[in-house]
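Entry: chain A
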Amino acid sequence: MSEKLLEAKGVSKTFPGVRALSNVDFALGRGEIHGLMGENGAGKSTLIKAITGVFPRDEGDIFLDGEVIHPHSPMDAEALGISTVYQEVNLLPNLSVAENLIIGRQPMKRGCIDWKTINNDAIKILQKFDINIDVTELLGSYSIAIQQMVAIARALELDSKLLILDEPTSSLNLDEVQKLFIQMRRLKEEGQSIIFVTHFLDQVFEITDKITVLRNGEYVGEYNTADLTKLDLISKLMGKALDELKEFEHIAENKVDEDAEALLCTDGSGKAGYLNPFNIYINKGDVVGLAGLLGSGRSEIANMLFGIVKPDKGSMSIRNKKIKISSPAQALKNHIALCPEDRKNEGIIAGLSVKENIVLALQVKQGWLKNINTRKQNELARKYIDMLDIKTPSVDQAIENLSGGNQQKVIVARWLATNPELLIVDEPTRGIDVGAKTEIQKLIVQLAQDGMGVLFISSEIEEVVRCSNRVYVLQERSVVGELAGSDIDEHKIMHTIAGKGE
Partner candidate 1 sequence: GQQDAGADSPKVVGFSQCDSQQAWRWAETESVQGEAAVRGYELKYNDAQAVQANQIAAVRSFIAQGVDGIILAPQVMTGFGPVLQEAKDAGIPVVLVDRLVAEDEDMYYTFIGSDFVWEGERMAEIVVEETGGKARIAELQGTPGADPTIDRKKGFENIINDYPDMNIVLSQTGDFNRTKGKEVMEAFLKAEGENIDVVYCHNDDMAIGAIQAIKEYGKDPGKDILVYSIDGIKDAFQAMVDGDLNAVVECTPLLGPQAYDALEAAWAGEVLPKWVMSEDGIFLQKDAASIIDSRKY
Partner candidate 2 sequence: MLKGKQIPKIIWPLLALAAILLFNLLFTDHFFRITIRDGHLFGSLIDILRRCAPTMIMAIAMTYVIATGGIDISVGSVLAISGSIASLVVWGGSTNYLAGDDEAIYAAVGLIILIPLLASLALGAFNGLMVSVVGLQPFIATLILMTAGRGIAQLLTGGKVLNFSHAGFEFVGRGYFLGIPFPFILAMLVLLLGLAITKLTPMGLYIQAVGGNRSASQYSGINTKFVILFVYIFSGFAAGLAGLVMTADITGADAGFMGLYMELDAILAVVIGGTPMEGGKYNLKGTVVGVLIIQTLTTTILTRGVPPEYTTIVKAIVVLAVLIIQSRKVRELIEHRTMIRAAKEAESV
């Protein structure tokens, strides 16, 4: 038996126009949790897919237990004992939660699938993560966070030698992450090896033993986690000298300007069964954070302000004028933009190019007659590709071919391009690497300083704290607290969330 569980040697993979992996090595010891890190588009997901046979690799060998393996599909990989959670939630919205957890290895009873056992097992599996939901409901009716937990739970339940988790925590709250870590540690003790991809430095330092860093499709190095500092790691990830990185420590000032011009104000807006009546206001220059647990109603507020869901009570005013917003088009006309939470279903439009994805909302805002011509489209696309450092071979690349983080950047760009007065961002930095995340945070603060109002939703409380000058705390679909200025810190927010209203 070889000492390494998994080894990849000289793996290369080329897509049209992109050398995604070139001559990458990777080694995973037994019983080890191994962080795989790199900027957006560095090739992490590609390496994983090459290992599990999603697509054939161009060159290189992969050894499992010292033997060369050639899986041709994830099914083969599973048979070899590799269980994987891929980056985008890849489950079946049309089947029940329970079935998603168990499909492929359903228990049989007298020649029939034993549904009772399936449902009971599913409840038990999810209880490990403190999730109590109706497992017979369709998966698609749950939030993206729940779906991600289900995907993780499914992979953990497979009886495997190797567990691969590609950004499993991108839509999870701190609590959920801890629940996941508990399970990962348990598995590790049982001798299972885990590859863990994330952009959250804290998480990497908390859970991994070793870290392998990729940059631009190339192997940078393998390190013991204990030997690295955060800044070391950042510099390895970005390939920059340490002193250039000082500015990342900087945090936006949480100043509240009470005299600022009012932008948006709700007066008891709400909808039965969806969101309890709430009162919030956003002024020009504000970055207003929304904090709360999963399912607390943050996205619901965003959807309601943007006209996706119509309120059935209360009223809303923009610049002190009462207004009803009943469709996204109308919201756009009122200079509101919403960068939605669910990138796959509400964000990217597969088939369209990066450029078209970027200009789409702006085009809608401009109306039918003002067609944005190709030259202008290219210009705009290039501008945002530069601004957000989007990795793409060309503006004409189909968006589904970008890495997850770069897709997210494109969606952010789509909404920035509309040049809104009120920008609502729902988990805008999901899946975005450390460097770019800071850039986006800075950008948002900068935009606010230039007079935009921002409603900032994030499951990362740290990020909310860092950017906002006011924070509303939500709980069970109600606004239960408000913090402003220097009052905003993680501890107080957590306290408010836990404090059952004040």
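Basis for inclusion: all candidates are chains of the complex that A comes from, given by their letters.
Miscellaneous remarks
We adopt the following convention: a residue touches a chain if its C-beta (ideal position, glycine included) is under 8 Å from a C-beta of that chain, and two chains touch if they have at least 3 such contacts; residues count from 1.
Note that this is a predicted model, so its numbers are computed, not measured.
Here chain A touches just one chain among 1 or 2 in this complex, the one numbered 2. Against candidate 2, in their complex, chain A makes its touches with residues 14-19, 22, 58, 306, 308, 327-329, 331-332, 338, 340, 345-352, 356, 360-361, 363-365, 368-369, 371-372, 393-394, 396-397, 414.
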